[in-house]
Every structure is written in C-alpha cells, then in structure tokens.
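The other protein chains are all here in position, but one chain of the complex has been omitted.
Our next item is subunit A:
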Amino acid sequence: MGHAFKHTFRTALALSVSLLATQAFAKSDITVAMQLEPPHLDPTSAAAQAIDSVVYTNVFEGLTRFMGDGAIVPGLAESWEISDDGTVYTFKLHDGVTFHDGTSMDAEDVKFSLDRARAEDSANAQKALFAGITDVEVVDPLTVKVTLSEPNGNFLFNMAWGDAVIVAPESIDNIKTNPIGTGAFKFSGWVQGDKIDLERNADYWGKQPALEKATFKFISDPTAAFAAVMAEDVDVFSGFPAPENLPQFEADPRFQVLVGSTEGETILSTNNKQPPFDDVRVRQALAHAIDRQAIVDGAMFGYGTPIGTHFAPHHPAYVDLTANSAYDPEKAKALLAEAGFADGFETTLHLPPPSYARRGGEIIAAQLAQVGIKAEITNVEWAQWLETVFRGKNFGLTIVSHTEPMDIGIYARPEYYFQYDNPAFQELMTTLNSTTDPEERTKLLGQAQTMISEDYVNGYLFQLAALSVAKAGVQGLWVNAPTAANDLTAVSWAE
C-alpha cells in the first residue's frame, strides 16, 4: 500500500514537473492584428463588426455560441428544452458563472440582456433577432423561460450572435469603454488608435485558455500590415487586407496562411428603385455583363468563390445559381436593347475602401463599358458610404460584402438600401421564419435564393474569403468566419 502510494506520488511529481517545463517554454501571449479599430466595445449596441472581432466569446458570451465551423453549441446555457409547439425555450444556465467584476451571472442578467435588446428604444443593431420574443421569465436563478410569439427555427442561432450576448445591469453604463462580460478573457486596457489588451480571467467558469494575455492591434494600411507581419511585430493578422501578398507568406516557413470562408456575400448592390434599374431586363443585363471569375482573379488574386445568389456556398441549403447570370456580354447588349437602352446609359458606382470594392469596381466598370454602360466611379470612405448609399439611398451601383450570417432576410425589407420590394419574397420569408422543420426550411431557402437570383436584384459576385496570416506556431485559430470573431479561447502556441 505504502509502496504503491509512493510510486504514484513520484509519477505525479514527474508529470507535474514536465507540465511546468512545457508551460515555461510555450509562449503565453499573443498579438492579433486587424484592420479596423472598434468604435467602442459594446457588441449589443452597434453594427460594427470590429467590436465582435475583439470581444465575441473572449469577453462576452451568449446563451449559445458559434464554433469555428459554424456549428451552434451551448454557451452560458448548459442545456435547453423546447416546448412541443416550438414557442417556449427553457434555458438551464451554467452554475457558478461570474462576471469579470465578481458579480454572479444568473437568470436576472439574461432577462435584463434580452429585454434591453428587444426594448422599444434599444440601440441593438440586429433587433430582428429578438423580434419574436414576447416574454422572458425568470423561473429560478439558473432557469430562464423565453416565450416566442410563433415558432422560430432560427432562435438558437439568433442567440449565438454577438448582438445577443449576456451583459450585466451593474456594468452596463460603462460597457462601451469598460466591457464586463463572463468570458475567458477580461478587458484590461485600450490605447485608442493603437491596441486593446485582454488578460486571462482566472475565475472563468469553463476551460481555462492557454493564453495569459492577448493584444489586439489595429493596422489599417495594407502596406503597413504587410510590413508588420513580415517583421513579426504581430503574431496573427486576422482578415489580411492584401490578398496579393499571401503567396509570399505561404512560401515563408515562418508563417501559415489560413484561407477559409466568411459569411460575406460580395455583391454589386443595385438601387432597384432608381431607373433604369427598376427594369428587371436592365438588371439581368448587368448580371450577364459581369465576368465574376475575372473579378475574383483580378481583385482578390483568386481567393473567393463565385456566387449566383445571396447565400453562402458552404451552407448546406446553398443552391448554385451562377448559371443564371453567366458571363455573356452579347446577351447583356440584347437585353439592354430590348429595354430601350441600345446605346447604353450612365450611372454611378460608389466604392468603399476595401480592396475587393476598389479593385473589383475598376474591373466591373471596365466590363460594363464593354456593353455600353458607363459607370462613373466615386471612391468613398465608410462614413460617406453609410451616409450617401446606405442611409441616403442616393446611388446607382455600389460594391459591398454583406458579412452577417444568414442575411437573405434583408431582401424582405423594401426600405433596405437596395430597395427590393417583392411581396412574394416577403411572404416567403414570413413562412420561412415560422418553419422549424429542417427539410422544409432548406426547401424554402432554396426557393428564396432562386427568386432573388431570377429577379437579378443585385449583381452576385463572390463569397469573400477569410484570409488570415499567423506565425507558424499558432494553433487553434478559426479558419472560417461564421461570424465576426477572433475566438482566442482555444488558441495556443506549439512548442
């Protein structure tokens, strides 16, 4: 007995020594660079993706969460039950979860967060996620009951969004500058214009992350981004802005290049209310005038998957409709002639800063010129784009990547900036939202994709690739980007 104990003890000692040794050698901090700096750090009150890129799952967590492959898994909710009619979700929360300020996370906080998000005066950028909620009830400190007005097959998916994370009433006032969440990392400092620091949350309820410290650095200029990675000033560059530089990193053994898919449908947005784009033949002509592969090759240096509708190709319900708008300049000319524009027409093309838009725009303008459409290019900054194009709807054409996951629903909003108003589509979306049967949903999603593709609402270009560069030793990064995030909870350094 005594001997056995001694032996076990010795083995345990040896094991722990070796564990210590590995921990001493493996690096425990990381610097992640991104192009855009968040305007503030409250993911529940702004649309800026940069906020989620810093805080999602690192600082803030929701009831459910996205994994890197797009799967929805339990987050703060340990489990849930759905009533037979699909309208009542009873979430069982994890026990012993605390916010970074030491207060406990319980059903009251969930109720507060959801009620705040769905309130009349809520500043939430994705209020539609919460639209179906009629009541949030605290059953006991670890059980919360959410009642929906009608079944919503997307509800658990909706709750995984960065806009639906759980926040605390105690810390809500300063959330924009001092975010207090429940995540594995807590916020420790922000040098405006430069970086945001996070550090490990020792009291984290789940598995402790391997990293002790994480720094998010903001480098907007593509040339500076290239230099920073080359000089090894940063460990990871998430969303590398210059795809033309990736082959160099690939050839360099110091780095690894991660090429995945995002939820970003890059489209030639067309103002459906502005003549001549109110004529479907003109829109169809546009679609046939565009050579997608040339845009992927020329603007993205080959990174990106051509799409024929507003849907992510990696999604199981995706329907390949690229044939609807195959490159055919002759057909485009014929369609234009039929619509009364045999000599073409003039329009505007607003291009926001990302290279997919600026370079893609130059290519598209040249392609449109081939069929007689003269698109006058105006390069705009994001603020100006939001003002003129998105809110002002004062544009003919623009190029933008719609990076929200599963956002085909925007086509059911006639006031949305491209102003597609089709009652049949709106009805289809209503049916979809109340359908929970997966097979039926897939069928409806297919119909929706086909409808907008055949209506040529926008020019569908390509699915934006998720391009990141990391040092060779970094493990556990997301390759795909099912939502804007840099999940560091599973990231570690190889020895």
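Here is the rule we go by: a residue touches a chain if its C-beta (ideal position, glycine included) is under 8 Å from a C-beta of that chain, and two chains touch if they have at least 3 such contacts; residues count from 1.
The working rule: contacts and distances are computed from a predicted model.
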Listed names "succinate dehydrogenase", "Glutathione transport system permease protein GsiD", "Gfo/Idh/MocA family oxidoreductase" or "Respiratory nitrate reductase subunit gamma", with the criterion being the UniProt name of the chain not displayed: "Glutathione transport system permease protein GsiD"
Give the residue, chosen from A:G86, A:P222, A:P414 or A:G473, that touches the chain omitted from the document. A:P222
Of A:R116, A:H288, A:K333 or A:R359, the one touching the omitted chain in the full complex: A:R359
Of A:T87, A:T103 or A:T378, which residue touches the hidden chain? A:T378
Over the whole complex, note the residues of subunit A touching the chain we left out. 222-223, 226, 242, 244-245, 247-248, 294, 297-298, 359, 361-363, 365-367, 369, 376-379
